[in-house]
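One structure is given here, and the rest of the page talks about it.
Note that this complex is displayed minus one protein chain, with the remaining chains in position.
Up next is subunit A:
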Amino acid sequence: MATTASFIIVSRNDIPIYEAEVGSATKREDAAQLHQFVLHAALDIVQDLAWTTSAMFLKNIDRFNDLVVSVYVTAGHTRLMLLHDSRNDDGIKSFFQEVHELYIKVNFLQLGCSVHVLVFHLSIVEKN
């Protein structure tokens, strides 16, 4: 789907509960750090934006250089955030919806359990 992407789930306490570097681009450590910095900063935008709209999918809310941040805010104010460099909005939206479903399932089974997290991780990697 994307050449460079970083996916993160942020709990309502602003704590990241899941991180994954996805996408086909070669992974570099400093790039991954930058991705996290951008995503962390984008939380400020999401925080304001989420209360102005009823939509769950907030596309392209923030960007830095070529990196664009899209967010999916769940009802429980958990934020699924994707940092990407392409503009395939539909693909991103459907990705978010699938991840949300998975997230709900896994949440039932306690996200803390590492096995489920592994399953979750594999599913997400597969989707990209």
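Observations on the model:
By definition in this document, a residue touches a chain if its C-beta (ideal position, glycine included) is under 8 Å from a C-beta of that chain, and two chains touch if they have at least 3 such contacts; residues count from 1.
We adopt the following convention: contacts and distances are computed from a predicted model.
You can't see one chain of this complex, but its UniProt record names it "Trafficking protein particle complex II-specific subunit 120 homolog", from the set "Dynein light chain roadblock", "Trafficking protein particle complex II-specific subunit 120 homolog", "GATC amidotransferase" or "hydroxymethylglutaryl-CoA lyase". From the options A:V38, A:L58, A:M81 or A:V99, the residue with contact to the chain not on display is A:V38.
Where subunit A meets the missing chain, the touching residues are 12-17, 32-33, 36-38, 40-41, 43-45, 47-49, 51-52, 62-65, 77, 112.
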